[in-house]
Each structure stands twice: as structure tokens, then as C-alpha cells.
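Please read the structure below before turning to the comments.
Only one protein chain is missing from this complex, and each of the others stays in its spot.
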Amino acid sequence: MSTQDSLFDVAGPRARRRIRIATLVSLLVIAAVAALVVLRFAQAGQLAADRWAEFTQGPYLLFLLAGLGNTAVAAAASAVLALPLGLLLALGRLSKGGILRRVCTVWIECFRSVPLLLVVYIFVSGLPQYGINPDIFWKLVIPITLCSSAVMAEIFRAGITALPSGQAEAGLSIGLSGGQVTRAIVLPQAIRIVVPSMVAQLVVLVKDTTLGYAVSYPELMKTSNNLTAYTNHLIQTYLIIAAVYVVTNVLISHFARWLESRFSGRSARLGRSAVGAGIG
Amino acid sequence: MSGYERFSKQLLSRRGMLALGLGAVGAGALAACGGSPSLPAGASGSASAGGSVIDQAAFDAVLAKGAVASDALVQANAWAKAIKAKGELVRGGTDTSTLFSLRDPATGKVSGFDAGMSQLLAKYIIGQPKEKLTQVTVDTRETLLQNNSVDVIFATYSITPKRAEKVDFGGPYYESKSAILVKADNTSINSVADLAGKNVATQSASTGVTLLEQVAPKANVQTFDDNPKCLAAVQQGRVDAYVIDQSILLSDAAKNKDVKIVGDTFGSSDKYGIGLHKGSDALAFVNAWLKIVEQDGSWDALWKATVGQVLKTQPPKPPAINA
Partner (left out) sequence: MDQLFTTYLGDLLAGLWMTVRLTAVAFAGSLVLGTVVAAFRVSPVAPLRALGRFYVELFVNIPLISLLVVVTFGLPDVGVTFDLFTCAAISMVLLGAAFTCEAIRSGVNAVPVGQVEAGRAVGLDFFGVLRHVLFPQAFRSVVQPIVNVFIGILLSSSLAGVIGVKDLTLQVSEINNKAALGLTTYLLAAFAYIVIALLAGGLGSRLEQRLKVLR
């Protein structure tokens, strides 16, 4: 039973009536607002069938689907690169070595606090001035990797520090070395703790790939950009695309929650914003 | 109006189910209430679908007639030889420029004036109009050439001295000036002088930003990152005017009845060049090819199939090729 569940009792008859009224009123208000928005939209001609027609036609859907595929590729590549990098950074930040620890701390704090778009711009028009000019795909994936590795490092660190210190102490007391303790005792447990948060972090990665528009990598946001250049149906396209992203990300979050329920033994849950809020 | 009907009929007869849907789009656009109809008024091409204003049939005909170089000529040029060996021309360009290089989401084909020129060049070298499009942005064009990521750039690429330090420019092959787009019911803006004190949109990272600083220093410049957003800003009254290259505005005005172009074109004429590797033997080869397509009528025909669908005039004289 969590704290928020014990905030109110099972309602009595009077409270039930009040709740019923409040329910009805709130439902009416919600419905009225929704209806008003839809009505005004219809009056503005935005709901006319021809403005949505392209989303019922195979070729256009395939075009957007290809964009979604590229989104998946970019997000997956970023995840594959950022995960190990994040783990190494976390271990570095928790290490005893003075310089390594400082370097990792500075790295994490910097990339946690710099907007991804700025890093993308550095790769698009800053670094090429010095002859560093990777492929478009990498101009998106490397910045995402740099920024999200810092966040993932903090998730790993939170997972490791969430372990009772007795675990590591027990390992040391039976004669294991520091490295052995990390490998055999700390990491296996810490990783179990952070798996759900890591999967949830995929949602942030998917949203990060929307910056593909800035490097012209044809992921979903860029392809929809493309589609609007063709149809001029700005609002319709962006609404549909937003819905696609939401559905994709909700599926990922549900997967994360399912994992959490499987892994939950003693797992301390790291909340959604425990480490970083992936607004963007 | 009859243009619409003809268009719908042609689509219906030639493109089966897809056309059925798009035909309905065309019919719907007729009845669209006050808003901006979605299909181009002047489109008469049969193979073109959706929002393209290009005459796709004429476009394909230009490519079919395009000249092919002799093998000896190609083998004698290191740049062309390498492209022929690859079997495709890697072009740096965009696929969102309505008249110059626009990808039809339905077919994946890229057409427009730039796309046509590039495909004509590919045909000249390889024998087939096979190009592979690599996306470029305003920031990446020079570097993509410098590190050999692309063979050539056709991307409404204005020739500037600064860029010419880094790349060779073939051509110029096209010339354009800027213009002003306003709401159809706007009467207060008729020339550049009227822009003072007004909110004026232009695309970020375009020459429009610097141009406005020069010709209308008192205008409030508001940038958006692409054409649909600038256009919507005008339509919704968020800005009073939108200044950018005339060719872009012409296609906006052709597709949307609630906006119009006012005043004369202005600003220095933008000469579009063909971006090539600095110091390579590509420059001589491309300029020789450009002379051929300008003389054999391909340039005129391509202009009519693309830009001419909006301008409705005779093709202009192509700009003089730099020596």
C-alpha cells in the first residue's frame, strides 16, 4: 500500500454522492472543452477530409513508416553506445582514483546540462570547420550518445548507491578485491535495479531523435517535415506524428513497467524524474 | 476550376486506387471553406500526384531525351569516370523544395528543376538518369564536397565569394531574386519600402536574413526553419509579410488562394551554381555539359516542366556560364 492510496477512506453515502456529482461535473467540463476545440477546428476547415486524406493512403503511410524505422535505428544505435559508456562513466565517478573520478564527474555534469540541440549544432556546423565531419546519421547519434550517457551514468550511479553497503562490505570481508566486488556483487544487483529506468530512458532517446530534423536525417520528424512541404497540412501532420510518438513511447513505458514487475524483488524503484527529466 | 476537374479526371483514369483517393482530394479542395486548398491549381501532369505543381510527364520526357556523352569523353575525365564506374551520381540536395527538388512521398521520386538538372547530368555521364540524393543543409554543403561525400551539389546553391573559396561552382545555371508574400486581403504592403515597422518572416539560414537587414532595416525579422511554417505565419496573421526567393513564393501562392505576391522582385540576383570539388577536373566537364543542355533545348523544357508551371511565361535566357 503506497502513501497516496491511504489518503482517503472508502467513501460513505454522502461522500459517494458528492463524488458522483464531482465526477459528473468534471466529465462535463472535460467533454465541453474537448467539444469546443473540435468545433473550432472544424469551423476553421482543419477537419475537412481532404486535409487528412494522405494518412489513409498506403504510399504516404509507407513513407512515414520508413521514417519511423529510421527513428528506431537511430534510437537503438544511441542506446547501444550510451549504455556501456554510461556504465563506465558511473564506475569512474564512483572510483577512488582522483583524476579519473574528476574527469568522469565533469563529463557527466557538463553533458547533463547542455541542450542536445546545441551539441547537434556543434556537430553540424562547428566541428566541420576543423575537418571533423561525420556522416549525417552520426551527427545525430553521437550527440544523443554523449548527452544520454551522462544521464544513464547517473541512473547507474543511483542504482549502485541504492545497494546496502553491507553487500560490498561482505564481499570485501571474504577477501574479494575491489574489482571483484564490483563485478560479482555490486553490478549484477545494481543492473537489476536500473533495468526499468533504462528501458524508460529509451523513451527519452526516441524523443531525442526528433532532432534529426536539424541534421536532415530522415527519421519520423524529418519525414513529416518533408510531408508538410509537400501537402502544406502542417497541423494535421504534426498531430498525427505526435500521436505516433505517444503510442510508441507508451508501449515502451509499459514494457518498462512489465520488466519492473518481473525484476521487483528488492528493487528500489528509481522514479521517472529521479535522475533527469527528459523533457524535449 | 476546370483545371481541377481535368486534373482529377486524369488521376482517376490513370492511377487506379491511389488516384481515386487523390481525385477526392482534388474535389474536396474545390469545396474547401475559406482555408487553403491543398492541390495546385496549375498542375496538368498525369503522373504527378499530391501536392506537386510539376508537370511530371514533361519532366520525364526531358530526361528521356537527355544527351549522353561518349565513353571516350567520360574516360578522359577522372571525376566523370569515377561516377560512371559507381553507376550513380551522388548529389547533395534537399527533397523539400517544391519547384526545385521535391520528393513525392508516394513514389519516392525526386523531381524539380535542380533534380532534373542533376538527373540530366547523371544521364550524360552514366547513360541513365540515376542519382542518389544525400541530404544537405545550408551548413553542410561545402564540407560534404570537401570530404568527397557527394559528387555534385544541386541545391539552389547561391554562388558567393566565400563559398567559392572552398568549392568550385559550375554554371551558374539559374538566376532568381527575392519577392514579398502577403495575405490576399492585405493592401498596406506593396513594395519593399512598406516593410518598415512590419513583422516580416523569412527562413532561418537563408539569404533572406541578410537581405532584409540591407533593404528593410526597420522591419521586424522573424525566422522560422522551413517554408510551411513561414507560410502558415502569414496565413494566420502572425507576420505581415514573408520575404524569400521568388520561386519559393510562387509555388506557395500557386497552392494557396489566401496569399499573394506583391511588388517587384528585388535584391541582388541569386545565381545558383553547381557545387563541385575544388580544383578537380569536374568544373570543365560540367560547364561543357551545361552548354550542351542549354543549347539542345533541355534547359528550356525542364524550366517549363517545373518553374514554368507557376510563372506561366516563356523560359528566360539562362545566365551566362562563368568562364
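Order of writing sets the chain letters: A and B. Residues in each chain are counted from 1.
Heads up, the rule we're going with is that contacts are C-beta pairs under 8 Å (C-beta built on N, C-alpha and C of every residue); 3 or more make two chains touch, one makes a residue touch a chain.
Computed from a predicted structure; not experimentally measured.
From the set B:N148, B:S191 or B:T210, the residue in touch with the chain omitted from the display is B:T210, counting the whole complex.
Considering A:C110, A:A170 or A:A184, the position touching the chain not shown turns out to be A:C110 (whole complex).
In the full complex, chain A contacts the hidden chain through residues 1-4, 6-9, 11, 15, 19, 22-23, 26-27, 30, 36-37, 40-41, 44, 46, 109-110, 112-118, 121-122, 125-127, 129-130, 203, 207, 210-211, 213, 221, 234-235, 238-239, 241-242, 245-246, 249-250, 253, 271-280.
Although one chain is not displayed, its contacts with chain B can still be listed: residues 138-139, 201, 204-205, 209-210, 222-225, 229, 232-233, 236-238.
As a working rule, only the chains that are shown with their structure count from here on.
Averaging Cα coordinates per chain places chain A and chain B 37 Å apart. Contacts from chain B toward chain A in the complex involve residues 18, 21-22, 24-25, 27-29, 32-36, 38, 50-52, 94-98, 102-108, 134-137, 139-140, 143-144, 146-147, 149, 225-229, 231-232, 255-256. Chain A makes touch with chain B in their complex at residues 44-46, 48-51, 53-54, 56-60, 63-64, 124-125, 128, 131, 133, 135-136, 213, 215-218, 223, 225-234.
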